[in-house]
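A short worksheet on the structure shown next.
Missing here is one protein chain; the remaining ones are kept as they sit in the complex.
Up next, chain A:
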Amino acid sequence: MALYNDKVMEHFMNPHNVGQIEDADGIGTYGSPVCGDMMQMSIKVDENDKITDAKFKTFGCGSAIASSSMATDMIIGMSVEEALELSNKKIIEELGGLPAVKIHCSVLAEHAIKAAIYDYAQKHGKIYKGLEGFDPDAEEDHHHDIDEE
């Protein structure tokens, strides 16, 4: 019996894509240490709007780190529009599930991706439908989209 399934533990113990891309096209952070989790995401985007690399740094619990690792794996190779559609539900699915009380940790990853793309869009004068209504400074929001059990 363990707190998390093997896949989550594997991504937590040996996370993929850790770090920060030196010449990143977009960098975003989401959350804060006060909330208990914070993720920084940097992305590299090519001329066809395809994400060619993604790296993360995360302060947080096991599921926050595992979700970050999985999310970066998932968005590498995606178009920016596709990455914007990546929901925390899909991240959880790929991880084979998270305990109910930990769902909010996967929301962190979803928002950090959006924050990085937001930064990329700002710098490159691009407009994406998936960013409509997204506020990169609404730091604590990821804790409030989850219904109380």
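We adopt the following convention: contacts are C-beta pairs under 8 Å (C-beta built on N, C-alpha and C of every residue); 3 or more make two chains touch, one makes a residue touch a chain; residues count from 1.
Operating definition for what follows: contacts and distances are computed from a predicted model.
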**Item:** Listed names "Ubiquinone biosynthesis O-methyltransferase", "ATP-binding cassette domain-containing protein", "Cysteine desulfurase IscS" or "RsbT co-antagonist protein RsbR", matching UniProt entry of the absent chain
**Value:** "Cysteine desulfurase IscS"
**Request:** Based on the whole complex, identify which of A:21, A:65 or A:121 touches the chain you can't see.
**Result:** A:65
**Touch with the omitted chain, as defined above, among A:24, A:38 or A:131** = A:38
**Request:** Mind listing the chain A residues that contact the chain we can't see here?
**Result:** 3-4, 9, 12-13, 15, 18, 29, 33-40, 57-62, 64-65, 100-102, 104-105, 140, 143-144, 146, 148-149
